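Just one protein chain is left out here, and the rest sit where they should.
On to chain A.
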Amino acid sequence: MRPLTEEESKVVFTKLANYIGKNLVHLIDRTDEPYCFRLQKDRVYYVSESSMRLGISVARPNLVSLGTCFGKFSKSGKFKLHITALDYVAQYAKYKVWIKPNGEMPFLYGNNIVKAHLGRITEDTPEHQGVVVFSMSDIPLGFGVTARSTIDTRKLDPTAIIVFHQADVGEYLRDEDTLF
């Protein structure tokens, strides 16, 4: 377990900022308890200072997980956001997409969101913007990247892809062994 280097922090923050924008500051500058990012076996954990200090005493091979896993670094140094980060990403999300009940299951099985399943979308979402996907009853289901801006979606046919799938809560079952 170690703190992120500056390059690593930059990669993680750019990825997070794609979803939550300037709200990223609230993750770092918290009022309740100091939190920090820690790297352990190429996974990035968002952990409170007190549990981090407890985790220091656990040897590296024995430490399985701590705090909330936000994602992992690939071998080429890219950062992949995991579904476990959804709690924090959904809380501060800048752009949101709501999907109709009949579109929930296809999304939870890992498919992209088509226009027919789109219930609502944040007004001025640009293209290729990270969005958090909610059900119509405001339950966060996952996140993805918009294929078109809000304005462009108006003139599309119902089968056109609106949001590219990136992570959904179905992964808790599908990728159970590698997720945390």
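A few notes on this one:
Definition applied: a contact is a pair of C-beta atoms (placed from the backbone, for glycine too) under 8 Å apart; a residue touches a chain by one contact, two chains touch by 3 or more; residues count from 1.
Assume contacts and distances are computed from a predicted model.
Set against the options "Geranylgeranyl transferase type-2 subunit alpha", "WD repeat-containing protein 74", "Eukaryotic translation initiation factor 3 subunit L" or "Ribosome biogenesis regulatory protein", the UniProt name belonging to the omitted chain is "Ribosome biogenesis regulatory protein".
Across A:9, A:51 or A:135, the single residue that touches the chain missing here is A:9.
Touch with the hidden chain on the side of chain A covers residues 1-3, 5-6, 9-10, 13-14, 17, 22, 24-25, 28-29, 34, 36-38, 49, 52-53, 56, 124, 126, 129, 149, 151.
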